[in-house]
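These notes are about the structure you will find just below.
With one protein chain withheld, the remaining protein chains of the complex are depicted in position.
Letters A and B mark the chains in the order given here, with residues in each chain numbered from 1 onward.
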Amino acid sequence: MYPKDYRYTKEHEWVKVDGSNGTIGITDYAQHELGDVVFVEMPKVGTQLKPRQSFGTIESVKAVSEIFSPVSGEVTETNPALADSPELINKDPHGAAWLIKVRLADPKEAAALMDAAAYEAYIAAQAKEHSA
Amino acid sequence: MRYLPKSPSERQEMLEAIGARSIEELFKSIPEKFRLRAPLALPGPLSEAEIIQYFQARAAENSRGYTSFLGAGVYSHLRSVVTDSLIQRGEFLTSYTPYQAEFAQGTLTAIFEFQTLMCQLTGQEVANASMYDGSTALTEAVLMAERLTSRHRVLVARSVHPEYRHVLQTYAKNLGIEIEEVGYTKSGQLDRAALKQESLAQAAAIVVQSPNFFGVIEELPALAEVAHAAGSLLVTSIAEAVSLGIVRPPVEADIVAMEGQSFGIPPSYGGPYVGVIATRDKYVRQMPGRLAGQTTDAQGRRGFVLTLATREQHIRREKATSNICTNEALYALAATIHLCLLGKEGLREQALQNLAKARFAQAELEKIPGVRRVFSGPSFNEFVLEFPRSIKMVNTDLLREKIIGPFALGIHYPELTKRALVCVTETTPRAEIERLAAAIKRILERPV
Partner (left out) sequence: MNSKSIDIEAQVGKILKVRQHPSQNEGLIFEKSAPGKRGMELPPLDVPVVDPAKALGKEFTRDAIEGFPEVSEIEVIRHFTRLSTWNYAIDLGMYPLGSCTMKYNPRVNEFVARLDGLATEHPEQPAEVSQGCLRILYDLQKCLLSITGMDAATLQPVAGAQGELTGLLMIRAYLQSQGNPRKTVLIPDSAHGTNPASVVIAGYEVKNIKSNARGQIDTDHLREFCTEDVAALMLTNPSTLGVFEERIAEIAAILHERGALLYMDGANMNALAGVTRPGDFGVDVMHLNLHKTFSTPHGGGGPGAGPVLVKKILEPFLPVPVVFQKEDGKFALDYNRTKSIGRVRAYCGNFGVLLRALAYTLAYGPGMRQATEDAVLNSNYIRKNLEDLFDLPYNLPSMHEVVFSDARQKKHGVNTMDIAKRLIDYGFHPYTTAFPLIVPGAMMIEPTESESREECDFFIEAMRSIAAEAEANPELVKTAPHSTRVGRLDEVAAARKPILRWKPEERGSR
C-alpha cells in the first residue's frame, strides 16, 4: 500500500527523492481521515521551505488541514490537476495527486524520515489510539 | 407566565421524575454565595397591553409628524406591506441558521436569490449572504483586500462616511493596517492628484464610497486603473443602494461593500440593517460571511446548502476570514422580497424619482440668497449646500416648524462648517420641499 521508495512524516506527508529533486504529497491515511477533498491551497513556485513548515492547506467540507513540508527545498512545481479535480487526492494520493515538486536543499535529509514499514506501524498505533 | 407552557403540577411531576426535591437542587453547582436570594430589581412584569402602552408612549416622544431631510447613510424609502407580512411568517422569523439544509430549504433558496440580486445590482460575480451593515462590510472588505495583496496600507477617501471610517479605524489599529486618508476636489470626488505613488505601491486598496458621503458619484473606472497599475485593489462602498437603479454599477471595483437598508428596511434608529460584500469569483475564498450554494441530492433534485464553510469561524477558528457568525439574514430576506416586488422597472423608476426630487429641491434651495451648492460632481439624491450662517441655528429654527433639517458637515469635516447635506427621496412630497425652502428663506431673513 505504501510505496517502499517513499519516505513518510508523522503528519502524514510523503516525499519521493529523485536525485536532487523531491515530490511531495499526503498519504492514503491522511486522505481517508480528511474525507472528500474539495480544495487545495498551494504555495507559489519559488517558495523556500523548511522541514515541518506549513506550505498549504487541504480542505474537505467540514475541515481544513495544514500540509507540512517533510524536507528543506524550493518549490519548483505545483500539481495543476488539483485545481479542477481535488478529488484526485482521495483517489490516488501517492501517484497522480502529488502536491508539489521541490529542488532539495539536502537530498540526504529525507533518509532520516520513516520508511514504509515504520510508517505503517505508526499509523496502526494511531488507529488503535483513536478507537480506544 | 404566558410564555411558559407548564403548570405547577407538571413542574412538580418533572422534578419527581428527575429525583429532585426542589428546583433549587438543580442549581447546586452554583456556589451558594453567588446564588441570588431575592428577585432581580426589574420593571414589570407587564401584560401585553401594558408593553404596547410603554412603547406607544416612547413612540410619541420621537419625531412623529416631522418631515426629515436627513440621509447620511440611512434613507427613507417606500416599503410594501407585503414584505413585513412575509418576514413575519413564523417559518422565516423563528427559524435558525440553515446548517441543516434539508430542513431549511426556504431560507437557503431565499439566500441564493439574495446573492444573485446583489450580483446583478453591483455587476460583480459573487456576493455573500450578508454582513452586519455598510460600516462593517466596508471594514471586512478592507481586511479582505489586505489578505489578498499581503499589503498593510489602505488609501481611504475622506468622502467615505465618517462613521464607516471610524469603524474601520477601530478594527484596523489592532491589525497593523495603516490608514492614509485622501482628500477631495471641488467636484466632491477623490483627489486623484493627491494619491502618492509610494503610498499606492504599498496599498492593499484605494477605498471610496459612491455616491460618497457628499452625495457625489466617484469616477470608478479611472480609480480602478490607478489602483490596478500599482498592484492594489479598488474597494467601493455603497450606502444608498437605490442609486444602483440608474447609476452605473461598480463593475471595475474588486470588492464592493454595500449597505442594503434602502431596500425595504426601515430606518429604525440605526438598525438592524443589512450589509453585503460582492466581489470577483477568484476572490471568493477570501470573502467572509455565509454563502449558499446550489447542489443536488441523491435523486438529482436541486437544493441549496451553506458552502465554502472552511472560510468561517466554526471551522477555521483563529484562522477564519472573519469572526462573523450571526448575520442579518431576515433583513437580507426582506431586501430580496422588496427587490422582487419593485422589479427591474420599479427600481429604475424609484431611482429616477429620487434624482428628479433632489434636482428640484436643489433648484428651489439655490434660489435662496446666500445658499449655494458646494460640489460640482454628479449627484444622486443627496447634495451639499453652503449656508450664510450656522447650520445648527438654522436647524434649531427648522425643528420648531417640525422640519428635521439637513445634516451639518462641520462636526466631521472642520473645513466644511456652514455646509450641510440635504437628502430627498421619492417619499418627500413636493409640498414639503417647497415648505423647507420657504422656511429656510424666512429663517435666513431674520436678524442673527
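Convention: a residue touches a chain if its C-beta (ideal position, glycine included) is under 8 Å from a C-beta of that chain, and two chains touch if they have at least 3 such contacts.
From a predicted model like this one, the values you see are computed outputs, not experimental measurements.
Engineer: Which chains here touch the chain that is missing from view?
Structural biologist: Per the contact definition above, the missing chain touches A, B.
Engineer: Taking the full complex into account, what residues of chain A touch the chain not shown?
Structural biologist: Against the left-out chain, chain A lists 36, 38-39, 59-62, 86-87.
Just so we're on the same page, only the chains that are shown with their structure count from here on.
Engineer: If you average the CA atoms of chain A and of chain B, how many Å lie between those two points?
Structural biologist: Their C-alpha centroids are separated by 45 Å.
Engineer: Can you list the chain A residues touching chain B in their complex?
Structural biologist: 38-39, 41, 59, 61-64
Engineer: Would you pull the chain B residues touching chain A in the complex into a rising list?
Structural biologist: For chain B paired with chain A, touching residues are 285, 309-310, 315-316, 319.
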